[in-house]
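Below is one structure, written out as structure tokens; comments come after it.
With one protein chain removed, the remaining protein chains of the complex are shown where they sit.
Here is chain A:
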Amino acid sequence: MVKNISNLGDAAVYCDFGSEVNETINSSVIDYFHHISKLIKDKKIEGITNLTPSYNKLIISFDLAITNYKKIKYFIEGLTIKRDIKNNNQKIKIPVCCDDEYGLDFLRLIKKLNIDKDKILEMYFGKEYFCYMTGFIAGMPFLGDLNENIRCDRLETPRLKMPKGSVGITEQFANIYTFESPGGWNIIGNTPKKIFDDKNLVQPALVNPGDKVSFYQITKEEYLNWNE
């Protein structure tokens, strides 16, 4: 549930769901996101231009020429959101090649975590992850929660160019760089799968908030011959 509603500037509403990062709070954010998205689509509410769900917040941007903070706040306060298990939350499997040429940060991780590569991979692949949010760059999913034994800080100096498809871990999260981008996450592999499809006008991001994601390991040969 929304704990506190305030304004973010004059053209956005800031809905705070609590200070922690966990699946329960985030699921509530995502429920609100889906519910309001549907009301926008059905033209039940005017002037909302964007919804940005994150771990524990939902930002609702609106067009100040059409509506205002008070109206949107009133609308949010009047919503009754039920847990909707039919939110089309998908289960997605993503292939990753962890050969050394793709797993750029294994040496660093082995040293920092004091465990060997096989153990890191075992803990990483042996889990299903929950998509808390997508963003920063188009389609990049923030997935939790990593096994506690493989949590590690960001790189001290971020890379200027992270190869597209890089699969990274940092703190309690895993992610995928959907574009070549600067970045500071620890890279353990690369996926040949298309995570963001700019030709798909309905759902460009493969992974969306609320989805469950699991990774499986592929060989370099499978990686190079990947065909979608």
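In the analysis below, a residue touches a chain if its C-beta (ideal position, glycine included) is under 8 Å from a C-beta of that chain, and two chains touch if they have at least 3 such contacts; residues count from 1.
Rule of thumb we're sticking to: contacts and distances are computed from a predicted model.
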UniProt protein name of the chain not shown, from "Acyl-CoA reductase", "Biotin-dependent carboxyltransferase", "Protein-arginine kinase" or "NAD(P) transhydrogenase subunit beta": "Biotin-dependent carboxyltransferase"
Among A:143, A:205 or A:218, the residue in touch with the chain that has been omitted: A:205
Which of A:52, A:90, A:147 or A:217 contacts the chain that the document leaves out: A:52
Missing-partner contacts on chain A, residue numbers: 6-12, 14, 21, 33, 40, 49-59, 61, 64-65, 68-69, 133-140, 142, 178-179, 196, 198, 201, 204-205, 208-209
